[in-house]
Every structure is written in structure tokens, then in C-alpha cells.
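With one protein chain removed, the remaining protein chains of the complex are shown where they sit.
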Amino acid sequence: MIWSLDFVLLVLSVVCAVAAVQVRDLLASVVLLAAFSLFMCLLWTEMGAVDVAFTEAAVGAGVTTVFFVITVFKTDRVSRD
Amino acid sequence: MTLPPEQPPDVIIKVVCRSLVPFIQLFGLYVVMHGHSSPGGGFQGGVILAASFVLLVLAEDRATLRHHIPPAALNASTSAGVLLFAGLGVVCLALGANYLDYGPLPFAEPRSIGMLVIEIGVGITVMAAMLSIFRDLLEF
Amino acid sequence: MAILDGAAGHLNTVGYIVLMMIGFYAMTGKSNLVKKLVGMNIFQWSIILFVVSLSAKRGASIPIVLDGHGGDAARVLDAALYVNPLPHVLMLTAIVVGVAITGVALALLLQIHRQFGTLEENELLERLRTSTGS
Partner (left out) sequence: MKLLHLVATTVTGLLLIMGSLDLAETGDPAAPAATHVSPRYIESSLEETGVENMVTAVLADYRGFDTLGEVTVIFTGAIAVLLILRTGLKEDEE
């Protein structure tokens, strides 16, 4: 593990998480969630968990985002808060 | 706001995605088969195989999935993977060992082959389950 | 840097807890149901991150044996040279199960939106109250 890289990635993922929770446009929220999962994937690669990172790269950016985008398109796009 | 599936898809997107899909599927099969000695396995390969069909459906229209994989085949393969996994355990039981103990399988490297079989079962189930959820959400 | 090395092992746990609390706040404080699901995913991934971080070791490699196939298969490996593979296995399955949970939750959201026409929590409660009252 490399501590400085770990901290930089943690700060970036906290920024992505806060933005995904606070933004009003739900499509932007979903895409920020995909960016958050990319930083998770980088953190796990840096910890040596290559299998978990591989799964996260396929699942977080691929399948989960597609499910969320379909739901957002079929319901309302704008959130009240 | 609804999905815009009625308008014909752009020809460049269609051609590029169609030519990318076989390579993605080949990589997914490689990940399932090569999980013994590199990062990978049934879960990852199944998700990658499902993502290739998702890309195909997003590039074309929603009848594409029904055309390439009929709904009955999708439903059947969702349970076929679980049955392959549990059936190998029953085979081990019939050969005189414990459930899911691959020792007495009649191969040169029984544990390696047994693991490969259950990785294939996991891959089939994960692919079919993801595609089934995707189809149900899309066609609602 | 030497001082930071001593504290670093505890500081990143604080980072994981901050991520977890962001997800917790989204699940409790936000009224949109899709926002709650986004918060649930953040919460879930931060817990997975915490459990994976338990497997890390200083100066260890990824859990794949080097030249294992052609080499001497009977040699004894040193446990300090490889990271702990057990949390990876447990969390690998947790991620894929998380996708199935998210799919079921999104199906419920689609059905709720068809029945009530909204995904905001307070409007949903209001419509439920009026429909049962009348």
C-alpha cells in the first residue's frame, strides 16, 4: 500500500460521493455514482485486491449504471432535494 | 420522460458497437476460462458477457435481445447454471465423497476441472440473471 | 513522513467512516427514493472497502502465486508475501449480490411510480393517507 496515493483517492471518492448525494439532476447523480465506483476500483487495486477491483470495474460502471439510467429515464429526472 | 427507442439508431454507433461485441464476448469467455491463474472467474466473466449484450441492445433497438436470446432460453439458462453447480455436488456425492468435494472426479487434475465446471455454472447464471433483470426493467 | 506513517493506519479508517456516513445521510435525510438508493450503494461500497482494507499487508503482493504452474508445486509459500485472500472472496460475492439487490429495488421503484406517479417520500405518504382516508 502507498499511503499518499490512498489518501488522494479517498479524498476524490469523498468529493464524488458528496456530489452524487447533493446534486438535483438524478442522471448526473447516477453518473457521479459511476465515477465513485471507479475510485473504489482504483483503491482496491492499490490494496492488492485485483479480483474485487475487476468485479467492481465491470459491475459498478457497467451494469449498475445501466439499471439506474433505465429507471431514471422511465420515471422523473429531477429530484426535489 | 421516456426512453427514445422509436427513432432509428445512428449508423456509425450501430456499426462500431456491432463490430466491438464479438471481441467483448471473447474477452468474457477468456476471463471465465482463465480465472485459475489470473484475476477473473465466473462472476466477472458473466458480468462482462451480459455487458456485451447490453451494449448491443443500447446501440440498436429493444427487439435485438429478443432476437438474439429468446426469453425462454434466457429463463432456462438462469436456472441451468445453478443446476450445473448443484449437480456437480451431487455427482461428487454419488462418487463417494462429500458434497462439492472434487477429489474422486475421473480426471487427471480433478480439483482444477471441478472448479472450472462450477465457474462456468456461475458465469451462466450471472449472465442470464443480469440480462433478465435488464430485460424486465427495459420492457416494463 | 515518519509521523504520518504512524497515524496513517488509523486515518484511512476515518475516511471509510466518512464515506459510510455520507451514504447514511442520503438514506435517511433525502426524500427522493432514487437518491436513497444511491446512498445505499455508497454505504454498501464503503463497507466493502473497509473489509477489503483489513486484508492489506505492508510489503505484500497480490494473492496469485508467481510461476505457480510450471514451477515446483510442492514448495511452501511464505504467508507474509501475499495479502490475505479471505476478505477478497467474501466481498467479491457481496458486490455481485449488491447488483441483484439494486435490481430488485429499482423494479420496486418502477412499480411505485406506476401506481402513485411520484418518487418523493412526503408526496407518497400524502397520497397513501388520502387514498386510505377516502
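As written, the chain order gives the labels A, B and C, with residue 1 at the start of each chain.
Convention: a contact is a pair of C-beta atoms (placed from the backbone, for glycine too) under 8 Å apart; a residue touches a chain by one contact, two chains touch by 3 or more.
Computed from a predicted model, the values in this text were never measured in an experiment.
Engineer: Where does subunit C touch the missing chain, residue by residue?
Structural biologist: Within subunit C, the residues that touch the unshown chain are 8-10, 12-14, 17-18, 20-21, 24-25, 28-29, 53-60, 63-65, 68-69, 73-74, 76-80, 82, 84-90, 92-93, 96-97, 100-101, 103-104, 107-108, 110-111, 114-115.
Engineer: What residue numbers in subunit B mark contact with the hidden partner chain?
Structural biologist: 35-39, 41, 78-79, 81-82, 85-86, 89, 99-100, 102, 109, 111-112, 114-115, 118-119, 121-122, 125-126, 128-129, 132-133, 136-137, 140
The rule we apply is simple: only the chains that are shown with their structure count from here on.
Engineer: Between subunit B and subunit C, what distance separates the C-alpha centroids? Give it in angstrom.
Structural biologist: 23
Engineer: What's the distance between the Cα centroids of subunit A and subunit C, rounded to whole Å?
Structural biologist: Measuring from centre to centre gives 11 Å for this pair.
Engineer: Residues touching two or more other chains, restricted to subunit A: which are they?
Structural biologist: 50-51, 55, 59, 63, 67, 70-71, 74, 76
Engineer: What are the residues of subunit C that contact at least two other chains?
Structural biologist: Subunit C, residues with two or more chain partners: 62, 64, 92, 95-96, 99, 103, 106, 110.
Engineer: Spell out the part of subunit A that touches subunit C in their complex, as residue ranges.
Structural biologist: 1, 3, 6-7, 10-11, 13-14, 17-18, 20-21, 26, 29-30, 33, 36-37, 40, 43-44, 47-52, 55-56, 59-60, 63-64, 67-68, 70-72, 74-76, 79-81
Engineer: In their shared complex, at which residues does subunit B touch subunit C?
Structural biologist: Contact set of subunit B toward subunit C: 37-39, 41, 43, 47, 126, 129-130, 133, 136-137, 140.
Engineer: Can you tell me which positions in subunit A touch subunit B when the two form their complex?
Structural biologist: Residue positions touching the partner: 50-51, 54-55, 58-59, 62-63, 66-67, 70-71, 73-74, 76-77.
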